[in-house]
Structure formats: C-alpha cells, structure tokens
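Heads up: the structure comes next, in structure tokens.
One chain of protein is taken out of this complex; the other chains stay put.
We just call them A and B in the order they show up, numbering each chain from 1.
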Amino acid sequence: MKKLAYFPGCAMKDQARPDENGALQALAILGYEVEEIPRWNCCGTVYSLAQDDLMRHVGPVRNLVRVQGMGEKRVLTLCAMCYGTLTRSARFVEEPERLERINAFMDTEDDFRGGIEVVHLLTLLRDEVGYEKLASKVKRSLDGLKVATYYGCVLLRPREFAVDDPERPEVMERVVEAMGGTPTVFPERMECCGAYLTVGRSDVVTDRAGRILRSARGNGADLVVTTCPLCQFNLDERRPAGAPSLPVLYLGQLLAWAMGVDEPAVAALVSKEPATGKPVPSGV
Amino acid sequence: MASELDLSRDRLDAPFARRVEELSGENPYACYQCGKCSAGCPFADYMDVLPNQVLRLVQLGDESALDLSAPWVCASCLACGVRCPKGVDIAKTMEALRLLALRKGISPAPATPDRPCPQIALVGAFRKLTP
Partner (left out) sequence: MYRLPGDYKLYADLACQTPVQDGMYIAQLPFTPAERPAYALENLTPDGKTLLALFPELARCVACNTCTKACPQKLEVMDAVQSSLRGDIRQVAEFTFDCVSCGLCTMRCPAEISHHHVWQLARRLNGAYLTPRAEHVKTRVEEIAAGKFKGELDKLVTMTKDELVAAYKARQIEA
C-alpha cells in the first residue's frame, strides 16, 4: 500500500459524496492508502488573479501547511477546482517576499516552506498508476457506454498548471478507455459551464449547460463525466427544459463501478445483456 | 467611453492603465487588438463590451471600464489567455477591474442566489463578486 495525503475539499463532503466514495474505493483497489489531511479548510474554489490579494491565498496555503505537517511531499485532490487553487497558490507564494508575509500573518501555524506537489486524480492515474494497470483492475468493462469527457476549465487552464495539453487533452479519454468505455470527444468539452455565475446569473449558466449537453448528446454520448463538483451541479441542476437528459456523473463513480464496487448511479445506466454479459446502455 | 479620439502620448501612459497593470500583473499595452480573446470567450454574448474592447478602454486609461458589465459576466475561465497570441492573461485584467470597482464601492447587483446553490458556487461567487 502506498500512502497518499488527500485534500477532499468541502464539496466532496457534501454534494459530491458519490465522487469521493467511488474514488477512494477505487484508489484502495489500486493500492493506495489515502489519508485525509487533518483540520483542512476550504481552498477558496477560485484562484485569486490579482497581484496584491494575499489574503485569498491563506486558505489554500494553510492546507499545504497541514500536508507539510503530515511529513508528506504531495497531496491528492479529486475536485478540479481544489486542484486549481492549491497548485496555483503554492506557486504564487513561492516568491520569497510573499511567503514571508503569508507566514508572518499565519502566526499560529508552522511556516510554509513550499515544495508540496499537488496531484489530481487524473494525473495520478496517468503518471503513476498507468492506464494498463488501471485496465487490469477493471472487473466490469464500461463496454458499450459512450462517455463524454467534460474537462471544463481549471484542469486545462492556465497552461502552466494544465493536467494535459490545454487544447488537445486526452487523459480523461484514456482513463475512460482503460475502463472499457468509448470516449466521446465533443467540442464543448473544454468550454466553461459558467462556474460561479450560477449564483447570480443562472440564466447564463442555463444557456451554457444546454449547449454543452446538446453537443455531448449530438456527438453520441450516453453520459457526461466530470471531476468538478461545480460543473456537475451546473450541467445537471441548471439543465434547461428540453435539453438532453443524459446523466452527469463523477469520474469516481465510473471508476468504482468498473472496479466492481456498488455504484447505483452507474448500475442504473447499464444493464446486463444476457448473451455477452456485457453492460449495455439503457434508458438514456 | 471616450467620445472623441485623443491619441496623445499621455493617454498611452494613463495612471488608470498603470493601476490596472499593477493589480493584474499584465501589461495592457501588449495587446494589439486582434480580437482572438473575444472570439473564443464563451460569455462574450452576455457582455456589454467584448473582452478585447475592455482591454482597449484600459489602454486608453478610460475609467468607465469600471462601470462595464463585462468583468462581472467574465467567469474567469481563462479561455482567452490560452489563445492570446501576445500572451496577455485577460482574465487577470478582468479581475483587476472587478477589484478596483469593489474597492471603490461599485459592485454588481447583490449576489443573492438565484436558486439554492452548493457551497462551491457560493464560495466562488463571493470571492469574485463581493468586496
């Protein structure tokens, strides 16, 4: 078993529970002993883009201090947005003067020394587990399911922090393939769902959700998969009337089901075809 | 917005443009107005002024940029920055405009949630849209 520090983020403890449940069970099967970091706090969801707004980096950096306190050198996130804030803030405060100021402000904590690597579930699967090993642990192939891989923004932008090529990513597609699914590449897979505009401008997000879902369906998808709880909420809950009803699931849910773990949302999508024993899409 | 063209040198080093540059860390004068950012912005349809035009106003030192709806409609998706041939991260300029407005007491309509929102949405919205 390989030890891995884990930052869940608030969403994983609330509306994205199915993602966390699934991903953690899958990681255990893949040989990881995942340990939640102690007394973590919200990462802030969105990275502050201003030069002088140091206060908004306190949240992410405090979490990195906790990782440091565990004696770990890296930390895993499942949520795309947590990945964005943690990686970018870690880099932002590397600059000595900023680091000094933030450490002086957080006088109840150990000084942050930097050098903590933030990994996202997708990069872990690609770079450490490897697609072959992932495929070897698959008990139930997703064969027959066409999965629209929705990246959204934070995983791919900005370029320096992208988990893959920001214009032609393939990591999520390869993971879907490793599970035996057929990735549906659709143009909107890298386009923003509207993110936090959902709070005050749900009209805009509803338009976006409709466009993304129609494009996914138009390209033949049976479902959409994402790693971002905000994308999931926006695509699912802000779905306009008349938009395709295809389900929007988390990567963790697919991984768990493929590895033989109980996952009702995926189970509902596939039904055994008696002749081949292969799952086939149903009712989409 | 500027009603007449004033192309004096002074305008190309306007204090407002410098303030935006300081806060965003992006040089507004690097932009040569190709419009690629606006072409790829998924939210351009909902903005009063296109992202490249926002930059233009900043270049001209025009403080009316603080009254635009565009920075509040920008979702910080960073699509523009990835595509800009001049490497301008316009999302940072938008953030600087939001912050300058918020610090002056100009804010968009209060962010009362349209419908119940999960914490991930509220945290994001409050961080971008409230002082």
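The criterion applied here is as follows: contacts are C-beta pairs under 8 Å (C-beta built on N, C-alpha and C of every residue); 3 or more make two chains touch, one makes a residue touch a chain.
This structure is a prediction, so every number in the text was calculated from the model and none was measured.
Taking the complete complex into account, the chain left out of view touches A, B. Interface note for the absent chain: among A:41, A:141 or A:219, the touching residue is A:41. Among A:59, A:84 or A:158, only A:59 touches the chain that is left out of the view. Mapped onto chain A, contacts with the missing chain fall at residues 10, 13-14, 39-42, 44, 55-56, 58-59, 62, 105-106, 108.
Where chain B meets the chain that is not shown, the touching residues are 113, 116-119, 122-123, 125-127, 130.
As a convention for this text, only the chains that are shown with their structure count from here on.
Chain centres here are Cα means. That of chain A falls 28 Å from that of chain B. Residues of chain B that touch chain A in their complex: 22-25, 42-43, 46, 73, 75-79, 81-82, 89, 91-92, 94-96, 99, 108-109, 111-115, 117-125, 127-129. Within the complex formed with chain B, the residues of chain A that make contact are 9-11, 14-15, 42, 44-53, 56, 79, 81, 153, 156-159, 166-167, 190-192, 194-204, 208, 229-230, 233, 237.
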